[in-house]
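The excerpt is restricted to a subset of chains, each kept in its original location.
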Amino acid sequence: MKKRTIMDGIQYLFIFLASAISIISLVVIIVFVLRKGLSHVSWDFLTNSFSPSDPNSGILPMLVGTLYTVGVTLLIATPISICSALYLHEYAKANKITEVIRFAIDGLASVPSIVYGLFGFSLFVTILQPFTNGYSILSGSLTLSIMILPVLIKTIEETLKTIPNELREASYALGASKVQTIFKVILPTSLNGIISAIILAIGRIVSESAPLLLTAGMVYYMPEGIFSSSRTLTTHLYYLASEGVSDEQRAQAFATATILILVIVALNLIVKLVARRIQKKVG
Amino acid sequence: MEDIKFEVKHLNLYYGDFQALKDLNINIKANRVTALIGPSGCGKSTFLRTLNRMNDLVDGVKITGEINMDGKNILSDKINTIDLRTKVGMVFQKPNPFPMSIYDNIAYGPRCQGVKDKKILDEIVESSLKAAALWDDVKDRLNKNALGMSGGQQQRLCIARAIAMKPEVILMDEPTSALDPIATQKIEELIDILKKDYTILIVTHSMQQASRVSDDTAFFLLGEIVEFDSTLNIFSNPKNKKTEEYITGRFG
Amino acid sequence: MKRMHSKLRIDAIFKTVVFFFTCISVIALAAILIFTLLKALPLFKEVNIIEFITSDVWSPSTEQFGIASFVVASILTTILACLIGIPVGLYTAIFISEIAPKKIASFVLFAVEILASIPSVIYGFFGLTVMVPFVQKLFNIRSGTTLFTASLILALMILPTVVSLSTSALKAVPKTIDEGSLALGATKMQTIMKTKIPYAKSGILTSFLLGLGRALGETMAVMLVAGNANMMPQLIPISEAYLNGGRTLTGNIIMELAYASGTHEAALFATGVVLFIFVCLINIIILRVKRKGVAHS
Amino acid sequence: GGRSTSEGITSMIIGGSTSIQPLMESIAETYNEKNDALVSIQGGGSSVGIKGTEDGTFQLGMVSRELKPEEAKQLDQTIIALDGIVVVVHKDNPVDSITMEQLKDIYTGKITNWKNIGGANKEIAVVSREEGSGTRDGFESIVGFSSSDLIRNSDIQNATGSIISDVSVNEHGIGYISLGSLSDSVKVLKIDGVLPSEESVKDGTYKIQRAFLLVQKKGEKQGSELFDFIFSEEGKKLIEAHNYIPVERK
């Protein structure tokens, strides 16, 4: 009996230690960024355009560039992934074709982002240049939308799984067609889940850098449309962190990182709220 | 003699390699309540779901034989299942209202058929809820979410939803097994009323319920129908030894 | 009747549309594979594949392309990252799913999710300014940009993957299983270690492998802290390997792509292909693990 | 020249060397303002600049190294400025000056401890740029060793800022960067007694220097107004403000 208590105690110790490490790392990173960055964040910083020669310039073009990239990427990826999730969960039979599709989606999920960069660069920037204007928001978004497909498909499929089969059967038993069932029962019921999947995807898009460097380019002007090259907040941060040499640029880097962290925390909070709403609805 | 609603001939059903129904032959009479009883896994639900082709949704199901409904073989490929299901309504074991308002739940079926006129829908909703003895409970909160109702109310809503399609047959798969005694009693009373207008098939695990609500009873065992007769005969004078053992509780 | 048939036709059309969209994933994966391969092809006119993989001389200026040292560095960082990140992740998952009160558990999970979505550039930035000097002082070595530093950052970065997937695997263990164990007089810890973890084995293993994949594929953060030295890590003693700089496969690509042309560029795409093959191997293992998991439930 | 958008504004994309990028960004900024033009600057690297110019992604390429012979066949080059490559160490490093020979020995691994050149007893941590970098090209060719002779355990960073970060936190470190990117978080070494500055680069006493090029497809005459601006007095001031050395148009 004694020995058991000791063994248990050791395990508990490990568990608390590990959890402490997880939490502390997060706290350290966030504090590190915010402490140095928060003081430089101001309304002007958010609303001024950027100029490498002006230490007091801001990040408005990158905010806009990020919004553009998020918007275009979602516009491309959301319909594709909703359809894919619907196909996989509502239509697909357990056969070879489905297996291939699932393998492809798992494969896409594990392709390193740098390989996406290589691919996007050689296809969208180089070969399709007449259509994408080379380095552009469009090239970046096309690359990213392929990259986030698996996340979106999987999370949406998870939502579809939580819809009890009884609801589908109820609908069919009332003489509804499959399309009617999907549009009147399945999609409305999974709306919250789809929204939180999208918010998760936004997080991915916002934090991605390597593929965007190679496809959306580094122009810091206010983007004029999807054919403009543009920096997102993250590639801007990369630029400041790797090319920034002055103290002012360092400060800007930390401030940009601060904004990024705030955005990320906000997005995660929203996901949580949405998830809670789903739980209420189901439970 | 009463009208025959379903004439089942040599019905076999396979889930992949597993044969769940074995050469069933049975005539279900119109405007009566037929109870399907038998131990777990004997094929009651499977049979019930064959009557509105709900099994089509399951992968790898193979069916042979014939089921003639009013003389037409509903197992034929030519049958439009959507049509069939509007004629053969279904109520499930667990109440499964859609996560929308009570009104929308009832109006769901008609709307899927293309009914758009608000007045007609209003009428359908009211009459269906009345038929399901639910109107008085909910008439003041038709726009509330149906998930806020009690289990018994939800199950009556599901019955109302089926009635709204003006079906000819209502299939019920253990409709009260998730309900408390009082809600169960209400549903049983409702079945008694509904049988005037509808042909009703009900799967139940409760001998008591079968004897209370049904006119005819079919006893299933391992995918076969062992005995089919009037409920009175089955319970008072079973011909088959297995039937007797089952209803007296010696197994199952 | 007319309308009924049109309903069925709409069903069929919709199914086709949905299927078409689903195929995009397959097409995309194939396209990625084909494009990286095509762009890598010119290399093999100059260098044979065996040499490319087994030579540790990478010298674009003399047209010598061998990635052995980068493969070794990638494997070394991935292994150490997993050795640190996986136990910490698994134990944190146990804390979240089994031990912590609900409120604390959801807070820790939230923290972990945030860790997951912090951009890797920030990890790199943090690593460069905090961890690199720290590691240098700690070991009193020439430079803090080492494979060890990279492994630490990677451990942090795979933590969320391991934690969140292991947590869901543990949470998915039916309550009947731990009740069964507790009812036999096992302690809570015995129940967790002896029944829940074996039960959730396939999910937990999958989380490990996905973490491994992430460590292997991570680019930005690693490039910023690993030092990127173009040399074969010295494996004996092992501290020699970890306390020196090194360059991973991903680091090699992002490092040089901007200045590469011709055969050099092809060699970088070929590096991408090798990375891709590694990841595919991991994926196949995951698939195996999942199959086993399905078989036992 | 360049492409014209519907409103008649000249828009042009210039891409390439990340060392020239900050300079060209501020040139473009002023130029755009004055001429109502839309010149945008893309990074990428010298090779990307060359490739991009050849295939039309960029109208002009920024190149911070010498063109290879086969590249020179395709492209016209214009030197727009000179740049000194300065050697930097940690602020607390007592060493102030170094000879070219010592520098070469350090980068090729013959000298591995600061005490050998009058510093503390500390192992030297060499930091270099990546293969293909214009800065590295210039540094190696003038200091006098080839890429494959670089000490193997040298840290490699692919950006000026990263080299500064690396060296600024490491008392063992030594690195080299573009004069225009110099920051006061690191210490500059004299080479053979000469401190790098605009003057010493211009008059040639500071030896480690290279040219910044803009390239374009042979025969094309894009952006001549931009070149006019670069070589104007205002342009030269801008170049000087970045600590580079303006040159005359050739």
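Every chain is named by a letter (A, B, C and D) in the order it is written, and numbering of its residues begins at 1.
The rule we apply is simple: a residue touches a chain if its C-beta (ideal position, glycine included) is under 8 Å from a C-beta of that chain, and two chains touch if they have at least 3 such contacts.
Computed from a predicted model, the values in this text were never measured in an experiment.
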Copy numbers per chain label across the whole complex?
A x1, B x2, C x1, D x1
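FYI, only the chains that are shown with their structure count from here on.
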Among the other chains, which touch chain B and chain C together?
A
Quick check for the class: compute each chain's Cα centroid; which one is farthest from the centroid of chain B?
D
Between chain B and chain D, what is the gap in Å from one C-alpha centre to the other?
81
How many Å are there between the centre of chain A and the centre of chain B, using C-alpha atoms for each centre?
47
Among the residues of chain C, pick out those that touch two or more other chains and give their numbers.
7-8, 128-129, 224, 254, 257
Do you know which chain B residues sit against two or more other chains?
82-83, 113
Name the touching chain pairs, would you?
A-B, A-C, A-D, B-C, C-D
Parts of chain A lying in touch with chain B, wherever the complex brings them together:
93-94, 164, 166-177, 180, 184-185, 188-189, 281
What residues of chain D sit close enough to touch chain A in their complex?
13, 15, 18, 21-22, 25-26, 29, 38, 40-44, 52, 55-57, 157-162, 164-165, 177, 181-185, 241
Provide the residue numbers of chain A that touch chain D in the complex, in ascending order.
51-53, 125-126, 129, 134-135, 217-221, 229, 239-247, 249
